[in-house]
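Shown here: the complex without one of its protein chains, the others still in place.
Let's turn to chain A:
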Amino acid sequence: MKALQKLGIALFCLALAFFSFLPFIGQYTLTAELVKSNVKDIHQEQMVEILEPMYGETYASNFAFIADFNSYFNTYNDALKANQEWDAVIWDNYAYALTKAAAESPVIDQPWLHIGITLILGSLGALLYILPLYKGKLPGIKHDGIYFSSMKSRGLLGIFTGTWLILFYVILYWYPEYLTNLVLMVDPISMAISGNPASQWFLYGLIYTLAILVMGVRMFKKYKGNPYQLLRTASVMFFQLAFAFLLPEILMLFNMPWHDFKNIWPLDYSFFYDYRLDGMISSGALGMFMLIWGIILIVIAVPLLTYFYGKRWYCSWVCGCGGLAETLGDPYRQLSDKSLKAWKVERYLIHGVLVFAVVMTGITLTNYFMEFELLGQATNQLHSIYGFAIGSAFAGVIGTGFYPLMGNRVWCRFGCPLAAYLGLVQRFKSRFRITTNGGQCISCGNCSTYCEMGIDVRWYAQRGQNIVRSSCVGCGVCASVCPRGVLKLENGEEEGRINDLPIIIGNKSITIKN
């Protein structure tokens, strides 16, 4: 490693340390006014009273502040719950909003300085490491030493990274009040793009996009001379930056609902929730377009494009989850489980989630069109179960947190209902396949090892059989790493796509007779 690269790593680690430390600085003071302006009208009176003991006190840390907040708030709610006065219980979670409002922290005074020592320093450090990668090396497979690397083969560094990611996701989804400093820090960026203060989701989207862009540059280095890999990396970088990050924020600037035009139900599981439908319907022509476009994607684009190109058109060229997996997650692709057992678990899980999403959406829509006469607000319960278990725990915590432990496509492989839908089309009605080149396979195992979806590619290749699997996202890495030129991603005639040859090309003894 060159000195410059070492410096890059050091700077990145420093930025990561700052980023991890920032949430815990600053002090917190709550006033009745702050409470009033940050809670719903109907809760104002109670909240002002509940939090009364906190006013005027200056808390030296968010831990202390949040602890006190929770204790007063829960005492109030618990008493009501004990008396079964369910209607009086305050179900809204104000911890995040009030912690953010009460914060007095250096990040508010000097946001750019803090952005500088976290996000910018981190990106620069990473780029310092990435840009000199493979300099002077010829184009080719760059997998030397992966299994000696602690980071990439579930060593201590990998476990540490996984733990950090898991913690980050848990805090982001369920304890965002601890992240308020970071959110405050990125306020100016959010204001500049959408005219609104940042939320924890803006913070998340920003880091997510940065990760894809920076690690996308790494892909450019790693796969120089490999047009397929370069193009699809450029594609996911573009869709993340333009469609997932910038466009939705710009929509907000124009008072439109936040909308990611490339996200498709059922990955976008809330697409048919009442608030989303109402939001779109009440947003004029553009809102109507969002609704119709969303439906076209589901009923026309998915089957049609998947018929022509396989599910890769989405999973490894467009999708945000796929985008992160293919960039940030690329160093971990070899960690996916290739066993037959894992494949069985995969099929139960992913189709289970698809059924869950479809049933939930069905009930939600029926309820919506019956003007809530069927189930009233009960669908909300269903939504929160799905949101908790699938949307947050599965897609986020496990999906990304487990990159360094179970590979970079855990969510896409075991959980994503859209992947399940695309996969059904790909398996049963598509022109896409990975063609096996006759008898050239030497069973070396590079293809299977580097399949992020855990497909045992070699199983098919060594039998001279094409690979037609619902889970294949068409990343093309098996074909790239194959040292014998055995695999090719292709779209072609449906006939002969699934071939079960009795004997592989090259041996005439038996084919002559049979």
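Methods note: contacts are C-beta pairs under 8 Å (C-beta built on N, C-alpha and C of every residue); 3 or more make two chains touch, one makes a residue touch a chain; residues count from 1.
Here, contacts and distances are computed from a predicted model.
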Looking at UniProt, which of "FAD-dependent oxidoreductase", "Ring-1,2-phenylacetyl-CoA epoxidase subunit PaaA", "Putative spermidine/putrescine transport system ATP-binding protein" or "Succinate dehydrogenase cytochrome b556 subunit" names the chain we cannot see? "FAD-dependent oxidoreductase"
Touching residue (missing chain; options A:427, A:484 or A:497): A:484
Of A:38, A:161, A:283 or A:449, the residue that touches the missing chain is A:449
Filtering A:55, A:174 or A:228 for touch with the omitted chain leaves A:228
Of the residues listed, A:53, A:284, A:362 or A:438, which one is in contact with the missing chain? A:438
If you put the missing chain back, which residues of chain A would it touch? 138-141, 143-149, 226-228, 231, 309, 339-340, 435, 437-440, 442-446, 448-449, 458-459, 462, 476, 479-480, 483-485, 488-492, 503-513
